[in-house]
Each structure stands twice: as C-alpha cells, then as structure tokens.
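A single protein chain has been omitted; all remaining protein chains appear in their positions.
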Amino acid sequence: MSNSYGRLFRITTFGESHGQAVGVIIDGCPAGLEIDIDFIQKELDRRKPGQSAIVTQRKEADKIQILSGIFEGKSTGSPIAMLVWNEDAKSKDYEHLANVFRPSHADYTYQAKYGIRDYRGGGRSSARETLARVAAGAVAKLFLRKLGIEIYAYTSQIGELVLQKPYKALDLNLVETNEVRCPDRALAEQMIAYIKEIRKQGDTIGGVVSCVCKNVPVGLGEPVFDKLHAELGKAMLSINAVKGFEYGSGFEGVKMRGSEHNDIFFKENDKIRTKTNFSGGIQGGISNGEDIYFRVAFKPVATLMQNQETINTQGESVEVMGKGRHDPCVVPRAVPIVEAMAAIVLMDFYLVHKALNFKNL
Amino acid sequence: MSNSYGRLFRITTFGESHGQAVGVIIDGCPAGLEIDIDFIQKELDRRKPGQSAIVTQRKEADKIQILSGIFEGKSTGSPIAMLVWNEDAKSKDYEHLANVFRPSHADYTYQAKYGIRDYRGGGRSSARETLARVAAGAVAKLFLRKLGIEIYAYTSQIGELVLQKPYKALDLNLVETNEVRCPDRALAEQMIAYIKEIRKQGDTIGGVVSCVCKNVPVGLGEPVFDKLHAELGKAMLSINAVKGFEYGSGFEGVKMRGSEHNDIFFKENDKIRTKTNFSGGIQGGISNGEDIYFRVAFKPVATLMQNQETINTQGESVEVMGKGRHDPCVVPRAVPIVEAMAAIVLMDFYLVHKALNFKNL
Amino acid sequence: MSNSYGRLFRITTFGESHGQAVGVIIDGCPAGLEIDIDFIQKELDRRKPGQSAIVTQRKEADKIQILSGIFEGKSTGSPIAMLVWNEDAKSKDYEHLANVFRPSHADYTYQAKYGIRDYRGGGRSSARETLARVAAGAVAKLFLRKLGIEIYAYTSQIGELVLQKPYKALDLNLVETNEVRCPDRALAEQMIAYIKEIRKQGDTIGGVVSCVCKNVPVGLGEPVFDKLHAELGKAMLSINAVKGFEYGSGFEGVKMRGSEHNDIFFKENDKIRTKTNFSGGIQGGISNGEDIYFRVAFKPVATLMQNQETINTQGESVEVMGKGRHDPCVVPRAVPIVEAMAAIVLMDFYLVHKALNFKNL
Partner (left out) sequence: MSNSYGRLFRITTFGESHGQAVGVIIDGCPAGLEIDIDFIQKELDRRKPGQSAIVTQRKEADKIQILSGIFEGKSTGSPIAMLVWNEDAKSKDYEHLANVFRPSHADYTYQAKYGIRDYRGGGRSSARETLARVAAGAVAKLFLRKLGIEIYAYTSQIGELVLQKPYKALDLNLVETNEVRCPDRALAEQMIAYIKEIRKQGDTIGGVVSCVCKNVPVGLGEPVFDKLHAELGKAMLSINAVKGFEYGSGFEGVKMRGSEHNDIFFKENDKIRTKTNFSGGIQGGISNGEDIYFRVAFKPVATLMQNQETINTQGESVEVMGKGRHDPCVVPRAVPIVEAMAAIVLMDFYLVHKALNFKNL
C-alpha cells in the first residue's frame, strides 16, 4: 500500500487494468478553481491507448467521469473523485499468464509480496494506473496556469536516437505535432520509423523523456528531505518503467569542475538570474526562478511478441509469448504522464510554501 | 520544513553547520535492538571532516551522544535522540558572506524562501546535516544486519576517471582501504592524485557513488507511489549536491531492446532467480531478491578557492572567494551517507512490508 | 482537505449528499482477506436512511459497488475502491437554502472557509459521507474477526432517558432487535416513543452511543501522541454531530481517589488481568487486554421542522424551516458508524504494532 501521493495536494489512485474502473481522488485542491473538464479529457487523450500506430491498440475511450468535489463548474474544497471505466479489457489474452511469471514484469514480485495476483492485464502493476495521474495532473495544471507556470515534456531519445539539441534550441510547441512527441521533426520521423521496425520484430525499445518547467516562482522545495528535485525524482521514478532521473547538469555534470559548473548570479530588471543554469533551476533543493529541467529514463517494455524462456508458479521452465495489445515503446505516451507528475509536485510544493511563508511576521 | 523522513522507521534531523549541535531523533526503531554505540561512532568517523588529505580540514570529533531511547544497551521502542556538538565552527570565515550570494550555493534560495538566513557555514543547507543521517543509518544497519542485509557503497567516478568494472568484478572489502573509497587500488590512486591537483587549483570536481544492497528479501517496496527504487531515488536525491539517480540498467538501459534487457527467470535451489539483473533487483517497484544496485551523481562542490563574480543581497556585482575549510570533492565522504540513506529506506520498507504481510489470513 | 484517515490501514472518502456518488478507497488492506460483500451490505443497511419510522425517510438502496482491489473474492493488497450511487436526492428541497445559513449547521463555516458551497443536502458536510466509513469499517471488521476481536456499540441515552446498567449487565445481542438499538427492551420502547414524539413536534434530540471492544490483544496504541484512546477519540469526534468522548471511568472518574480508581492486577490462567476496569482497557495509551469501552455524545440534529430565525448570505435576517427528510435523532443510525470507526482504528493499530514488534531481535 502506498497509493497516495503529495502532502497538501494529495492524490489517491485505484484500479486495475482489467478491473471495473481506474480512478483518483484529489484531496486538497483549493476551492474556487474552475474545472475545465474538456482540458482534463484532452490530457487523457494524449495518454490513451490506440491513439496512433506506434502505441498499443487497446481501444479505450478513457472518458473521464467526475463524481464529487465540483459545484457549478468550480472546485469546492471537497475531494474530487474522477474515474474512467475499463471497456476494452480482453482478459482472455491473459489467461495463459495466470501461472507464469513474465520476464522483467511485476508478476513474480507481486505474487511473492501479496500471495495473490490479478494477472489480467498486469492488474495493479499495469501502466493503465497512470491515467489517474494524468487526470489529477490536469487539475494541477489548471491551478498552475493561474500562476503562469508552464510544463513541457517531450521525447528526447528512443533507443540510440538522441535529440542532441538543448531544450532552448527547440520549439516545444511542436511536441504534439507528431506521434512520438519529439519537437524535432526530422528526428521524430526517424524515431517513428524505428519504433515501427522494432514492433515488426516483436521487440521493444526504451527512451528518455525530457521536461522543462517555466515560470516556477522562487522558493518551492522543502529541505532537507523534501528538496524540490528529490520529490520530482521520486514522482518520476514512481512511473512505470522508469530507471533513472537527473536534473540540471545531471550525470554529465560530475565531470565538470566547480569553476565551470557554478552558475553566476546577475541582476536583470530587478530579478536575480543566473548566467548559466547547470543547477537546473533548483539550488539547495529550492527553486531559484530559472527554468527547471530534468530527464527521465524509460526501459524497454517487458512484454514481447516473441517467445521467451521463463518459469511458472510451480518453478517449472516454460515459454511465454505476449498476446494482447502492447506498446513497443512507452515513451510517446509517457510524455503527458511526466508532465502530470511534475504538475502535481509543483502544485503541492506551492501550497506548502504558501502555508509557511509570511512576509511580515 | 520537511526534516523528517520515513514512514514507520522515521528520522527527524536538526542543526546548522555553526549552530550548537546537529542531531536526529529516530522514531519507530523496534524495541530490543542492541545499540552498538562504537559502531555508530565508526560510521560517523567515515563521514567526519579532517579524516584525510582530500577532504575538508575542519576538525570535529563528531562524537555521538545518545540522549534517550536506550536502556541497558537496547532500544526501548521510545524515540532515540542522538546529537553531536559543533566544536570547530569558525564563523569568522563566513562573515564576508553575510550579504553575498555564493554561486550555485543555497544562499540565494534560502534568503528568498525564508527571508532570513544563517550564513555561517551554510547554516542548515550545509552538508554537516548529513551526520545526523549517518547516525540514524548506523542504527538501521544494526537492524538490517540481523536480517543478513548488507550495503556497500563506493566511489565509481571522479570527474572523467571512471571505474568501468561492474560491481561483481570488484572486491568491495577494499573500499575502506583508501581515502577516496574506490575498490580498485590503481584507479583510487589516480583519483586521489587528481583531487589533490584540483584542490591545488582552488577548484572542485564531481563524481559518482555506486551502491549495492545484498540479501534484500523479496517483497520490499510499496506500489504504486512508494516503489522501492522511487524511495531510494528520493533518499539519494535529498543528499546535498546530488544531481541524478539511476538503478539497474539506468540511462544506458534505454538503448536496449526488450529482448536484451529482460531478465530471464530460473530456479536455483528452490529460489527464484534471474539470469541477468538489468532490473537492478527491483521489479514493479518491489525487490525480487537479486542484488539491488544504483548510482548517484554528485556535482562539483560550489565553494571555490578562487575569485568568482556574483551579486550581494543588494543586487550589486561583487566578487567572492571561499574562506574556511572545504572539500574539493564530496564523493569520498558521501559514500557512508549513501549507505546510511539506503539502510534507512530498506529498514523502513521492511517494517511496512512486515505490517501488511499475512501468511494465512 | 483531510479526507483520509489511518496510517497503514488508510481510508480516503469522497462524495456529497446530492452529488453522483459517495465512496471510499481503502489503501493498506492486507492481501488475502476474503471480502464478504454481503456483510459489507448488511453493515450499510444498518446505517441506511429509511430503515425505520424513527429515521429520515430518504429512500436510498445504498447498494455497495466494488471497483477494484478484489480478485476471486479476496483482497489483493491493491486499493479497494467502493461506492454507492446517490439515487433519491431531492435537491429541490434545498433550493431555499442556497443563500441561507441554517443555525448550527456547517453552512456558514463552509461558505466562509471555502468561498463556495454545495448547499444541496448539506453537500460534503452531510452525514451521508459516513456510509463510506461504514463500508470501510466492514472490511476492517472482516479482518478483526480473524483475530477474534468483537465490537459492540449501542444506544445508551436519548435525551434524558439513560440506560443506567453497565455494559456487562446487558445482553448486547439485543441491540439489533429494536429500531433505536438499545439493548434494554423496556427502555428501547420508551426511547422510540420519545423520538416519535419529538419528531411530531418538528424538533430533534441528542443522545449517547456506548461501545465495547472485546478480545483486543495487549499492546495496541502508539505513545506518546497516538495513544489508543486518543485516536479512538479523534475517530469518534470526526463523526458528524459528536460533541464528546470519554473512555473507561471518563468524566465521572475525576471524582474518584486513586485508591478507588486504580485497577489491581492479578493473574488468571496465565493471563494478566485487572480486578476492576476503570482504565477502560487502555493504560498508558496501550491496550491491556481488558474490554475497551467508551461513550460518544451526539448533539440534537440541527435541521428542525420549525421556523427558526437566522441570516442569509447577505447578512439579512430571515426565517428558515427544514424541508426534505431528516432524522429527528442521529443516534440509532450512528451505532454502526461508531463501530466502523472503532474497527478502523483497531485494525490500523494492529498493523502498526505488528510492524514494530519483534519477539527475538
């Protein structure tokens, strides 16, 4: 158990891949926020299966239904419950997995931990759970929009295909113009072709999602344990298939000397700025007003359309091959999930900072 | 505020670099655990300043004092309060910083967030706070030892000097045989020489700490938000100067295909094992019994013994140069800190799993 | 916001009186528990409106629907989402209240706190929310039953009609044999007649629910802040209309001397017992194995079928009179709610104690 996330803006998700519904309760949304349901739906549409040729072909409308917490179009301060009904679950495709542990899936660890496992579609370990995060993240985005905060995630790597340009050299408005969500058109086409090729081989591939948060006010983050980047890291690492997180200069920064890496302060129009931003917008665990940027590594999907060796629940050697409908690469659909989790973290920290910040005490 | 960490095994730290003391309260240590104070002290000694030529020369005994929670040598289930008195604080070395924001330090963000700042030695943002983590981590290690769990961290990169061998090819017992805590003797010497050279230049350098956790039982980790690697990631990212975290195949794994990356299950002496371990011992956010391993990126120390451009609290351009005693590279002293945070996370998850796990309900 | 309760066994509720649904997510139910849906429904039936002549006549089936967390009849360790659809909401009965603050209701404070208010049926402040607690409490009871723990609540006072007998002199199996849930038949009849008379006058009346928990193991409760009785107290005080909580000797006990009040220990069949039980089964905040008993005070319902003076949202004097369907006394329906909250507290503390309790460390 640990299906809640956040301190003041707190989400609790539920639901399995082939259960009745997947949903979320948001507790701690300030009252008076206009809830634009169309926007929430649009965000879900960015994540939903069947949206393009390079993602799973499971057909779900993923239509959001709001059960509580909204009155006359606005949040009331009461918990906002939202859910999506599962409509296209084909549990038959999973019957052969009831007694088999798929390699690099959560089948074995769930069985070992809980002694029972809903094997249909991966049950609770399915990335279908992330739709609840996207719905909650959409609400957070509606709030952050009031503060001028913008969040842009995009695909920056698929397998060996790497987007070398820094985010400042990109037009982030291009992200949604292609199926793989890479803001470089030429590279996007290569990525799409590559994923199609991988799929044809019954194989899968990993990738990286990059994310930039603009106009974050100075002061978000709660040292020493809930540093802003620490919580962003946890939020990202909690997404299915994530293997790594780095912000600012990240792992590359370790090769630099302090004299290269330090971001020099200067003043620009009454605002304190830094000349470079190796800090990634966060210093001492607190936002400094510069762009926050980070990268999230996603492993290749574990379900293959190939025979794989494995064992069954009796410990006997067997072969397994994916049936059903799966993503050859999670990265394109992960883009809105990364944004959603970033929005949830930023909103939560904004509220905590607001609580404790007194101008004249 | 967020100076507590953990759910059931919960630590709360306090103290500034040049305040009276730095300490920790552990709440949730099971009763009956023998508390080996010498061991706690030894762990602190691994972290303490002045221990070698390549770390800060601040002279602190860092002698642990236990104020509560122990009776006749054993934990009682009551909170364990431990502290270390600050003895060698030289606050004069910091007076010139009272009104200056050092580049890439937390000076500016603390001032902006709190409107007040204890500038002496970095105040609360100083890595001196991590001694409290090491003390608490030592208690966690005493507990984990009862379960046979072992944790080994080591320096695997300093600047461009990279330890290429995987951890299985290393003798981890060599870690403590050299000042830089790298288990490859030849590389360790190069690293030490390199850090000395960097220091001579008044500069600093980053690096990577790798960590391996052995004999972790199957079942630790609490999806969907408190996945084991997500919490390990947060714990590591909360350490001063950390910029990135990856586990198992990490960022490199994104280049792999599923058919290469999947860890094939097999049975060995009644135990379910995997042939490879790109999963890093964690699947679906839950430990699978294989070794857990991860890497933590540390940026170069921000304080330089060089002149740097910056601004003061009035926004005027000034120059600043470090005085006092500083590390040219945090990595050697970070090794026990990484271990401590790993121990705290594993113990906490062990307790949560124990709470919820019923064999015959 | 604070719609979650519990540490390890944690419930999050949502829903308004006239919204689409009211429900709960249980996070932290151990896997492998048989979920007897009929039992959950029976518990809801004990709370539901329209069940007798002395309660509100709103007609709700209150049929439980489980959306997640159960597989083949058993809990899986994943969140259990349950809800009830609102079917008989008559929001028209509340239109006259949109701009009026009913005396001693939450209308004014909700409006002042949130700046917006779902006035229909009291919105989130309606006791309809408690059905979510009863559903969750039913799951907790299924768990506690495995441990042999039994919980009995009953009506012990309606207005001036007081059940003078101590619980040991009562046959608690009679509680469900009458509409007012008082285990003394003669007094029950008086109470029922009295409530009917009160209703006829368009008035309401308060009362007391007493509760006994049997076979609670020694050791539950987490000092110093989460003492067992402190958490039971909070849980009860969080129920709508509750004004007081006392356990064991309670407020009467303050008149006693220590020499009268102390419970003398003795040994009975290898079990440590106390001769008296003024402690109410809890000493130092921890259960001692004796019966836990406590009393919960409920104020008279605020909605009257009489004209009352009040003000509207403009601050103008107006008169208001209840429409719709209301309870003349909440106590009979509060009995299962008190039991549910007690069950949730006990289960939660049981899990926490299990986590931290090692026989041979």
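Here the chain labels run A, B and C in written order, and each chain numbers its own residues starting at 1.
Keep in mind that, in the parts below, a contact is a pair of C-beta atoms (placed from the backbone, for glycine too) under 8 Å apart; a residue touches a chain by one contact, two chains touch by 3 or more.
Bear in mind that the values here come from a model prediction, so they are computed numbers and not experimental data.
The chain omitted from view is touched by exactly one of C:H96, C:K113 or C:K146, namely C:K113. Summary of contacts with the chain left out: across C:Q41, C:Q57, C:S104 or C:Q190, the touching residue is C:S104.
By the touch rule set out above, chain A reaches the unshown chain at residues 8, 28, 30-34, 77, 143, 146, 351-352, 354-358, 360-361. Taking the whole complex into account, chain B touches the unshown chain at residues 1-4, 8, 10, 12-16, 19-23, 25, 27-29, 31-32, 65-69, 71-72, 74-81, 83, 110, 113-118, 123-124.
For chain C, the residues touching the chain absent from view are 1-5, 13, 101, 103-106, 108-110, 112-113, 115, 124-125, 129, 157, 159-160, 198, 203-208, 218-219, 221-227, 229-231, 233-235, 237-238, 243-251, 253-267, 270, 272, 274, 278-280, 283-288, 295, 297-304, 306, 308-311, 315, 317, 353, 356-357, 359.
Note that only the chains that are shown with their structure count from here on.
As a whole-number value, the distance joining the C-alpha centres of chain B and chain C reads 45 Å. Rounded to whole angstrom units, the spacing between the C-alpha centres of chain A and chain B is 26.
Measuring from the averaged C-alpha position of chain A to that of chain C gives a distance of 39 Å. Under the contact definition stated at the top, the residues of chain C that touch 2 or more other chains are 8, 28, 31-32, 77.
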